[in-house]
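Report on the following structure.
Apart from one protein chain that is not included, each protein chain of the complex appears where it belongs.
First chain written, first letter: the chains are A and B, and each begins at residue 1.
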C-alpha cells in the first residue's frame, strides 16, 4: 500500500518482513529486545508473526488504520511504552497523520491520565525525530470547534449535574468545560475515531462499566457493529484475552439494545 | 508560599513558570520528554497548563499538600514513574516531609504491591539525591505505635477471620499482623493521610469495590466530604476520566449512608 510517506513506511507493513525485526529498529533497547526474544522466548516472536502480523492485521473486518488507532490507544491506556514505536510506524503507514496521533494522545490524556500521555510522548518522540516529522501546533484560538447536538449535550449535562453535582462539583464542571465543550469538539480527529480510541482504552483496561456511553457514541458516529466486534479481537492480542472476554457480554448487550 | 525548603521549591509551585518546563528538570530523559512534547503533542502541555497547573491545583477544595499525596499515591499505584519526580517536588514544596513520603511509599507497598514501591523508590531517588535530602530511618524497635480503637479492630478481625480464615489463612493472618497491628499504627503519617493515600490508590486503579471500608475510615479520621469529592477531580486528570466516573456512584452512596 502506498501512503503519503511512501516507501519509507511501506517496508514496515510487509508482514513477512516483520518477523523478529518487528521488535524494533530505532532505540538501542529495542534492538536488544530483538536479541533477547531469541534467547528468552522465541515462541513469542513466532506467534506474533503467525497470529498477528500474517493474520490478525490482514483481516478485512477492520482497516489497518483503525487497528493502529485501537492498538495505540490500548498501549497508551496501559502505559506500554516499548511497543509504541512499532505501532506508531504502523499508524503512519496506514495514513493516520501526525496531527491525528497528537489528538489521540491529547484525548487519552483526559481518558487515561496525563501521566499516560506524557509517557507516550517520551516513547513516541524518537520515532518522530528519526523521520523528521512533527505534529503541527494547532493554537486553540485559531481552531473552529465542531458543531454538536445541543439537545443531547444538554441532556448529558443535566443528568450528570443532577446525579453527581453535589458529590464532586469539580469533576462535573471539568467534564463539561474541558471535555464536552472543548476536547470532543476539536476538529483534528473525527468524532468516530475519537470514540474508537476511547472505547479501545476502556476495553484494554477492563473498565467495561464505562463502555456503554462511549460505544453507543462511537456507533452513532459511524463505527459499525462488525468493526466494533473486531476491536475486541485486536485488543485480545494486545491487552490479553481476559480483557476481550470481559468486553464481549457488554458489547453483545449494547448491540442488542440498539436493535430494539 | 514559603516552605521549609524555601525558594528552592517555591519556584516549582509557580503555575505560570511550569509550562513545558514542568515536564522535568532532573533526568536527561525528562528533558527529552520536554523536547518531545513540542514535537509530538504540544496540546498536552497546553492543556496541562490551562486545566491543571493554573486551575486544578489552585482550587481551594483540596490543599496542595493533599493534592500531592493523592497524586503521588495514584502514580505509585499505576506505576507511572516518569511523572513522579515532578509530583515529589510539589509534595516537598507543600510541606509533605521526606519521612511522610517514605511512609506513603511503604504504605503503598502493601496496598499496591512491593514491586510498585520499589519502582517508585528508583524514580524518586534522583530527586532526593539532587536536593541532598533523605528519609530518616525509623527503626521499628524505637517506634511508639499509635493507639487504636480496640473494639473496632476486634470486629474487623472477627469478621475477616470468620469470612476468609479458611479460604486463605495466610492472607488473613498477615492482614492483622503486618497491616492493622503494624503498618496502620506507624506514627510517621497521620491516619487521615494514610487513608487518603489508600483511597487515592483504589480510585486510580479502578478498584472501587474496595473503597467502602477505606473511604469511611478516611472520613472517620477527618477527611471531609468536599475534600473526598475533590479527590475524584484530582484523580480524573492524573488517572483518566473513566476512573473518576467509576468512583462517583460509590462515593455518592457512602456520603448518603453516613448521613442516615
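Observations, loosely collected:
Everything that follows uses one rule, which is that contacts are C-beta pairs under 8 Å (C-beta built on N, C-alpha and C of every residue); 3 or more make two chains touch, one makes a residue touch a chain.
What you see is a predicted model, and the numbers here were worked out from it, not measured in a lab.
Among A:82, A:99 or A:220, only A:82 touches the chain left out of the display.
For the chain missing from the display, the contacting residue among B:36, B:57 or B:128 is B:128, taking the whole complex into account.
Screening B:202, B:215 or B:250 for touch with the missing chain picks out B:202. Touch with the hidden chain on the side of chain A covers residues 23, 29, 32-33, 35-44, 46-48, 51-52, 56, 59, 61, 74-75, 78-80, 82-83, 206, 229-230, 232-233, 236-246, 248, 251-252, 255. Residues touching the missing chain, restricted to chain B, are 77, 79, 101-103, 105-106, 108-119, 121-122, 124-126, 128-129, 134-135, 137-138, 140, 163-164, 167-171, 174-175, 178-179, 201-202, 205-207, 209-210 (touch as defined at the top).
Quick note on the criterion: only the chains that are shown with their structure count from here on.
The mean-CA centres of chain A and chain B are about 28 angstrom from one another, to the nearest whole unit.
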